[in-house]
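Every protein chain of the complex appears in place save one, which is left out.
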Amino acid sequence: MSSESTESAGARGSAGPGSTERTESAALEATELTVHYPNAPEPALDSVTMVVPRGAFYAVLGPNGSGKSTLLRALLGMVSHVEGQAHVSGRPISNWDRRALAREAGVVTQSESLAFPITVRELVAMGRYPYLGALQSETPTDGEAISEAMRMCDIEPLAHRFLSTLSGGEIQRTRVARALAQEPNILVLDEPTASLDVRHEMEILELLRASADRGMTIFLITHHLDLAARFADRLLLLDRGRVAAEGDPREVLKEETLRRVYGWPISVSDDPATGVPHVTPLSTVSHPQRSAAEASE
Amino acid sequence: MRPLAWVTLLGVAMVLVFLLSIRLGSVDLTTGEVFRAIRGEGDLNVRRIIVDLRAPRAVMAILVGGGLSLAGAVFQALLRNPLAEPYILGISGGAATGAVLALALGLTASLSWALPAAAFAGALLAIVLVLRVASTADGGVDVRVLLLAGVVVGAFFTACMSFVLSISDARTVRSTVLWMMGSLAGSDWRTVLMVTLYTLPAVVVLVGLARPLNLLAIGEETAGYLGANVERVKRVAYVLASLLTAAAVAATGVIGFVGLIVPHGVRLLVGADHRVLLPLSFLAGAVFLTLVDVVARTVLSPAEVPIGVITAFVGVPLFLLLLRHSLGGRPGTGS
Partner (left out) sequence: MRWSVNWFLVATLVGCDAIPGEQAPTGADDPEASRASYPLQLVDDAGARHTFEAAPGRMISLVPSATEALLAMALDDRLVGRTDYDRMPELADLPSVGGGLQPNLEILVSLDLDLVIRFAGGSDLATAQRLTELGIPHFAVQPDGIEDVLSIIRDLGRITGASDAAEALLSEIQIDLDDVARRVATLSNPRVAYLLGGDPPWVAGPGTYIDELIALAGGRNVFDDLGPLYAPVSMEALLDRDLDLILLSNGLPEPPPLAHVPSAVLPASVEIPGPGLGQAARDIARLIHPGAFDERSR
C-alpha cells in the first residue's frame, strides 16, 4: 500500500504556484457546491467552485462562519441538504465507499472528546481501521504504518501514555499521526494548530509541508493568514459561503479583498524574513505610544 | 494479562460455575446423586430437581447475565457515557408496565406465557418509541436525543405502572413488585430456548461490531472519516442491545446492576478495546450472575433473596475494590 502511493505521488509531481491542473488529476474538487439547511436564512455554502490539485498544499481561509468547515464536510460527503458536485480523486463523493474513502483521505477534525481513556498508540492504531476486517488483528504492515506515522509526528516516546496526560500539542500531533497511519493520498485538517504555541504550530506545519513535498495533497483550514501564505501553494478565501478569491497566495491576499472579507483595515506587505506576503491588521483605536510609532515609520 | 488468556480464564470459570450451580441448591444432594441425575439415572425426584429445575436456571443465568452485561457495554459505547446501562433507555419501564397490565387484567390466569409476552411487548414499545424520537431525517440516530428520549420514556412508563398499581388489588401489587425485583426461579427449558433465540444472534452480531464501536468512542464524525458506517452501526447496535435486554427482562424481571458494573469491571481489567471488552463482558456477566444466583437461593433457604439485592451487595464492593486498585494506573478520560 505504501509503495503504491509513493509511486503515484512521484508520477503526479507537485503542483507549483500558478499551475492550472486538469480536473482529472484534482484531489478534491467542488462544482457549484451549495449547502442550505432548512431553517437557515442564508446558505452555509453558496455555489462554491474550487479545485485542489493533486499534491498541492491548499489552505482555506475566511472569517468565522464563512463556511470553511462546511466545505470540508461537504467535499467528504458528511453533510446533507447539498446541491452541486463534490469530487474526490476524480470520483463523485456519492460513489465513494466510506472505507475506501478513508484509505484515500485522512481527516483531522477541529476537536474530539474521548469517552474512555486511551493510549497514544491505540489512538493512532485506529487509523488502520479502513484496512482491517471485523475482528482481524493488526498485521505487521499495520504495525509499520503506525510506527512510521508516530515517528513522523515525533510521538514515538509517548506511545503508551494516556491521552489525558498529554499537552495540547502532543494530542494534536497524535491525531495527525492517526490520519497519517491511514496512509492517505490526501490529508485534510480543520484548524489543527488552534490553541497551540508557536513551536508546536510550526512543527505541524513543517510536517505538512514535508508531506506535501513528498506528493501528499494537503487541505488545511486555518485562521493564520501569514502561515497560510508561507506554507501553502494555493489559497481559497471564503466569505459568507461564497468564494472570495482562489489561487496563488499573492493573488488572494490583496488588501482590498481582505478588508472587504474580514471587515477590518488590513495591510499586506512582503515579509523581509520569508519573502511571502505578510498580513497586518491595523489598529482602529488610537493609542499614544502606538500612534507615535506608526507615525515615525 | 493478554486478552486471550482472559477469555480462556473466564470461559473455564463459566463452565465451573455452571457445574457449581447445578451442584448446589435448596435441597442437599451429593455430587454422586447429581452426576447420576445428569446421566439420566437415579431417583426420579432428584432427576427432576437437577434437569427440570437447576439446569435450565443455570443456563438462564448465563444467558441473562451475559446478555445484560454485553448490552450494557454496547450502550456505554453507543451513548458514550460510562453511566449507561441496559435499562437507561426505558426498556425496564416499558416491560414493567406490560407486566403489571398483564397481572392486573388477570391475563396471567388464563395464559401462562402472558406475563413474559406482555413484558416483552412493553419493552418493544419503549424501544420503538425511543428510536422514532431519536431518528433523524436522513435515517440516522441522534445519540443525545436517544439518551434523553430514553430517560423520559422510561419515566413515563414508570408513571403508568405506578398508576395501574395504585388502583390494583394487593395480589397484583405483590406480584408486580416481586417481578420487578427480578428472579431466575421460573426458568424452564422453553423459556431458555426463547431467550437463546434472541440472545445468540445478537451476541454474534454485536461482537462483530466491536471495531466500529471502538471508533465511536472517539466521536461519530471521526469514526465516519475513518471509514465506519456510523449511522448503520448505531441503529443496529441500539436495536440488538435493546432486544437482548428486552428478552432478559421479559424472562426474569428487572435484574439490576449487572449491565452497569460488569462492563466497567472488565474495562478496568482489559481496557476499552471492544473486540476484547464485548466477549469478556458476556463471559464475566454470565459467571457473575450464576454465582449470585447460587448465593440468592442457598443463603436463606427455603426463601430466595431477590437476585437484584445480591447483585448489588456483591457487585458494588467488588467494583469499588477494582476501581481503587486501578485508579493509580489509569487516569481519567481527558478531553
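Just so it is clear, A and B label the chains in written order, and each chain counts residues from 1 on its own.
What we mean here is this: a contact is a pair of C-beta atoms (placed from the backbone, for glycine too) under 8 Å apart; a residue touches a chain by one contact, two chains touch by 3 or more.
Because the structure is predicted, anything quoted here is derived from the model rather than measured.
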item	value
Chains in view that touch the one left out, judged over the entire complex	B
Which residue of B:Val27, B:Val299 or B:Leu320 touches the chain not shown here	B:Val27
Chain not shown, touching residues in subunit B	25-27, 45-46, 48-49, 52-54, 103, 106-110, 112, 115, 158, 162, 169-171, 173-175, 177-178, 185-186, 188, 297, 301-304
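Operating definition for what follows: only the chains that are shown with their structure count from here on.
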item	value
Partner subunit B, residues of subunit A touching it in the complex	76, 78, 80, 98-103, 105-107, 109, 112-118, 122-123, 126-127, 129-130, 132, 134-135, 162-165, 182
Residues of subunit B touching subunit A in the complex	77, 80-82, 137-138, 207-211, 214-219, 221-222, 224-229, 267, 271-273, 275, 330-335
